[in-house]
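Just passing along the structure, written as structure tokens.
One protein chain omitted, others in place.
As written, the chains take the letters A and B, and residue 1 is the first residue of each chain.
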Amino acid sequence: MQILNHSQMLQEYFGIVKKPDQLIIALAGNLNVGKSTLFNSLTGLRQHTGNWPGKTVDNAQGSFSYRDKNFLMIDLPGTYSILAHTAEEEVARDFICFGHPDVTVIVLDATSLERNLNLALQVMEITSRLVICVNLIDEAKKKKISIDFITLEKELGVPVVATAARQGIGLNSLKESIYQVAIGSRELNPTQIKYSMEVENAVLKLLPQIEKFRFDKLFNPRWVALRLLDGDEKFIRNITLHLNSQSRWAVTREAEIAL
Amino acid sequence: MITYGSKKQLEELKKEAEKIRLSKGNIIGDTIVSDIFNNAEKLAHKVVRQGSYSVNWTTKTDNILTSKILGYPIMLLLLSTVFWITITGANMPSEIIATVLFGFQDVLTRWFIMIDAPNWLHGVLVLGLYRALAWVVSVMLPPMAIFFPLFTLLEDLGYLPRVAFNLDHLFRKANACGKQSLTMCMGFGCNAAGVVSCRIIDSPREKLIAILTNNFVPCNGRFPTLIAIGTIFGAGAVSQGYQSLAIAGIITILILLGVGTTFLVSWVLSRTILRGETSSMVLELPPYRRPKIGSVIYRSIIDRTIFVLRRAILVAAPAGAITWMLGNIFIVDLSLIGHVAHFLHPIAHSIGLDGFILMAFILGLPANEIILPILIMSYISSGHMLEFDNLVDLRNLLVDNGWTWLTAVNTMLFSLLHWPCATSLLTILKETGSKKWTIMAFIIPTTIAFTLCFIVTQIAHFLFI
Partner (left out) sequence: MITYDKSIPLSQIAVGCTCRIVGLELDGILRRRIQDLGIIPGTAVECIRRGPSGDPTAYTIRGTTVALRKEDASLIHVHLI
């Protein structure tokens, strides 16, 4: 079995070609939250579209630089959830989970934060390398909605940035936060969803079995347990598929971490 | 090498999870979903404050735009206003571009004479390639560069989901999905893009219906053709001041005819080869947002200009060169084009067209943009007219070649209803993954176009001749 590095893994399993110095950013969010506007204003004309391997779902990629780093941003399909019931959700979920982006940015709609936080909380179970971008703050202001961003950031445990992408407001802070998370200079401690007792008990019952697989460095075992309990057939199928890629890549990853 | 347990271990794990899941009465999935939302709700309550907010513009606007009485009339009015602005606005820039581009043709011709280039080279490059390019750009670009910004404005405003909301009831009667109206809107830009957008429809059956009928919305390549022919033959009947209004009316009727055909075909399909019950639909109605008018217009004009120019260079220019050659290679005393047109004439005549028109439609399979240029060139190569740079000249050319209002009506109908272009067909093949459905996507519109034109022609002949 051939050993892979991150670029090779991304290319082979996700059809994404990155330059050696580029850091990978995944851009996720609900539909109608101005995600494409944000993507366009960050990457400008340096974009191209492709297709996810084996899926009829578009894949837009764009690049930008900030300070001394170059970034390749992957615009994931807009979804309400990543519990994966549609091809779009599956693509978004698999990329965040198996593609190991350096940073995942979740775009939320300030005017319906409650529903949008649903997605954010789901993603926070998978990865901790997150930036939460609360977009459309101008619309929220018009609707007299005020958001306490300091408390929100404290509660979430990851950087929160307020933006109005159409007006270009907050884009620099967003880049700064992405940069900090990418180079690891921010302490990240994403809050975890508190489930009802019955769910927690079921997770506890399943965890010892999952820990046998020793993939705790790749995925959050708790999250894997939840997916299994949810009876998520697609995830179970995909984890089988990706375990191969993940183990081929893990060797390089372990070596990199050791250095 | 690190391995993460065998497939067998994973199977065991799966079984164990399944056991726990079922022991709880199979509701653990629901509890997980509810719990996530409860967490989100708690968090939102901590950080979000809703101030008093009296005027809800979205509600007020929806009270009008989706109302029982005004909902449909406003939709129609908006549609025809968009067409009217497009038609009135496109006239002048179209003429200017035509003057400039055809003026440059004369310059090109002088250069060719200066360097003593052979006649055939001048023919292929200037009379064929360049002229087709000039035609496509001057006829296609202005209407599209006006239509699309307007359309994008409606989209940005948040109006399009309301169209789906208003029309869902009708689509459901045809056992189709209201979201099909959104895919039809995309079809105005390009049917291939419209077909791709059918992904938003969840049910495979309804998605397939939307894919097979997307072609009945005139795309970027057919819409300006309809406008041009409508202008030439439709507007002459009314006095000067009302002309653009009349054309807007004609175009609106044509679009409604396309929509009607879509409903009819959807209805027939869902009762025959795509039988099935309507599945569910969940449609989000986002709040209206004030679009950034400047940047929307700027972006979509640039976007359309690039789209039209790209198609003109990639498809129209080579097609022009090839058509010129076909029109100037003579076998016995007739050009190749003449032979083909002669061969097609009987069948074309029965549906109110002539051999040249039908041939232009056939040669236009790669892209609908090139149908009109091919037609013009074939007429020119078979006749003697050379000067040619505006719609009046086009009218004269068409009339000289025996066009009547009946020819115009049938050409417009045929253009609206005939087979999808090659790009669309390839896209359908890719999206459906089925040769059978791709062939159906060709056969259904083709049959309808031939049948309708035949009926119209025969009735007209019966009534007037």
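The rule is short, and it goes like this: a contact is a pair of C-beta atoms (placed from the backbone, for glycine too) under 8 Å apart; a residue touches a chain by one contact, two chains touch by 3 or more.
Note that the structure is predicted; figures quoted are calculated from it, not measured.
Asker: Among the chains you can see, which ones touch the chain that has been omitted?
Answerer: Contacts of the unshown chain, counting the full complex: A, B.
Asker: Write down which of B:His122, B:Arg172 or B:Arg395 is the residue touching the left-out chain.
Answerer: Answering carefully, the residue with contact to the hidden chain is B:Arg172.
Asker: Can you say which of A:Lys69, A:His85 or A:Arg186 touches the chain missing from this structure?
Answerer: Of the candidates A:Lys69, A:His85 or A:Arg186, A:His85 is in touch with the missing chain.
Asker: For the chain that's not shown, point to the residue among B:Lys15, B:Lys68 or B:Lys435 touching it.
Answerer: Considering all chains, including the one not shown, the answer is B:Lys68.
Asker: Which residue numbers on chain A touch the omitted chain?
Answerer: Residues 80-81, 83, 85-86, 111-115, 118 of chain A touch the chain that is not shown.
Asker: So that we can see where the missing chain sits, which residues of chain B does it touch?
Answerer: Residues of chain B in touch with the missing chain: 30, 33-34, 37-38, 41, 58-59, 62-63, 66-68, 71-72, 165-166, 168-170, 172, 178, 202, 279-287.
As a working rule, only the chains that are shown with their structure count from here on.
Asker: Using the average of all C-alpha atoms in each chain as its centre, how far is it in Å between chain A and chain B?
Answerer: For chain A versus chain B, the centre distance works out to 36 Å.
Asker: Help me check something: in the complex, which residues belonging to chain B touch chain A?
Answerer: 1-5, 7, 9-10, 12-14, 16-18, 20-21, 24, 26, 28-29, 31-33, 35-37, 39-41, 43-44, 46-53, 196, 199, 202, 284, 286-287, 289, 292, 430-431
Asker: Along chain A, where are the residues that touch chain B in the complex?
Answerer: Touching chain B: residues 1, 31-32, 56-57, 83, 86-87, 111, 113-115, 117-118, 120-122, 139, 143-149, 151-152, 155-156, 166, 193-196, 198-199, 202, 205-206, 209-210, 212-215, 218, 225-226, 228-231, 236, 239-240, 243, 246-247, 250-251, 254 of chain A.
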